[in-house]
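A single protein chain has been removed from this complex, and every other one stays in its place.
The block that comes next holds subunit A.
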Amino acid sequence: MASIRELHQQLVSKARSATEITQEALARVDRLEPKLRSFLTVTAEQALAQAQQVDAQIAAGDTIGLLTGIPIGIKDNLCTQGVPTTCGSRILENFIPPYESTVTQKLKAAGAIMVGKTNLDEFAMGSSTENSAYQVTANPWDTTRVPGGSSGGSAAAVAAAECVVALGSDTGGSIRQPASFCGVVGLKPTYGLVSRYGLVAYASSLDQIGPFGRTVEDVAILLGAIAGHDPKDSTSLDIPIPDYTQALIPALKGKRVGVIQETFGEGLDAVVADAVKAALQQLQDLGAEVQEISCPRFRYGLPTYYVIAPSEASANLARYDGVKYGYRVETPENLMEMYTQTRAKGFGAEVKRRIMIGTYALSAGYYDAYYLKAQKVRTLIKQDFEAAFEQVDVLVCPTAPTTAFKAGEKTADPLSMYLSDLMTIPVNLAGLPGLSLPCGFDAQGLPIGLQIIGNVLQESTVLQVAYAYEQATPWHQHHPQFND
């Protein structure tokens, strides 16, 4: 499937109708879903009705925006009015939101066409999408492997061209790590750049919504459409939004690039290290000044996250009590039993695990030792980044220490699963923008991701570096092949 700009051109020149483009996406969804299982809900009828409206607009001679008529996937933790929003959880199996999230509202208004809701780890807790209560999504490059997570459905759907672009959410790497595993571009914006109204909360001091695309340009266009202040999200920043596509210049003369030394240690696959080092050479060839940067507290990101995120999750998920919406256990004896049984049957193992860790960390006598301590280490991690950005414009490192692993490989050992987010988590703790884009393939043909991290609100700089690298390399022209 073509890029946003190519499809826009086809629509404007009337080479193809929005209906035809939507039908093509839906046909691909039909054909690939038995193998991929990227979508929890496919909204075919609604998508075709919307496409017809777009075609009527074009026929009437209306000017259309870049996203008008573009098929898009939406992670199933974003509320869509009248369309089930499950969060990959049994506890929200029958939840149909009575309201629309701000980002999907904006995309609707821009004429983007939602083809469906994408699979995710339950409540966005996980790194492989295997924690979904409904289905395991396959990696389009090798269907025996995971697509990464938690936004695995969105990443796989974009990689397999079931939609052009998609939205995910990223609390500790849930956009960038699956983008890396699926060979697409994924961006976690600065904390507060995108409104989270209607995003089902996981860890509120870290959650952020962001775009997936097959190219940096598609990601820049989608970011521009969802960014901006929203009175309904008091953490959203009241700042002017630039035209991110203006940043897409294929030159890096004078750009200062820092390599985070600490990411090239134990646990990093040699093939990933080699691909990232080759990418650094490429950036230098493009005119960037590359230097090594030390972030000594970077590695404390993971243990910090596994105190802060579960603590916030334990509070956020207290709302699932079987009273006002969602699942309730049959015929409970009394109120307490209704709560405890509803939650026992409604939540999966990883969600329970994180609620338990968080409840423990926040409980009397442990607060200072865990939560407060983690918040203080968070300050140190942030300070490392602040010092680094006095010397460089962007930081780069691998997105994930490995390429996509086999389904089932890490499900028995939660800690080993957590380690796959080692390099993305510190970025959330500091609230910075981070992007992953393909920078090569391993011997099995699995994509490798390069992470580019920017200073606060420096999305344009991140996108520029990513674009220059993308245009100078062939990786974005590789697509997964399906033999059928």
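To be clear about the criterion, contacts are C-beta pairs under 8 Å (C-beta built on N, C-alpha and C of every residue); 3 or more make two chains touch, one makes a residue touch a chain; residues count from 1.
We take it that contacts and distances are computed from a predicted model.
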item	value
Complex member absent from the view - protein name from UniProt, among "Molybdopterin synthase catalytic subunit", "Transport permease protein", "Sensor protein FixL" or "Aspartyl/glutamyl-tRNA(Asn/Gln) amidotransferase subunit C"	"Aspartyl/glutamyl-tRNA(Asn/Gln) amidotransferase subunit C"
Full-complex contact with the absent chain, from A:Q23, A:T359 or A:Q471	A:T359
Selected from A:S205, A:Q261, A:S294 or A:T473 as touching the chain missing from the view	A:S205
Selected residue (touches chain absent from view) among A:V290, A:L380 or A:A472	A:L380
Given A:Q23, A:Q46, A:Q135 or A:T340, the one touching the chain that is not displayed	A:T340
Selected from A:G126, A:G192, A:G224 or A:P401 as touching the chain missing from the view	A:G192
Contact set of subunit A toward the excluded chain (per top definition)	81, 94-96, 98-99, 190-192, 205-206, 231, 234-235, 237, 297, 300, 303-304, 306-307, 314, 318, 321-328, 332-341, 343-344, 347, 349, 352-353, 355-357, 359-360, 363, 370, 372-380, 382, 414-415, 428-432, 456
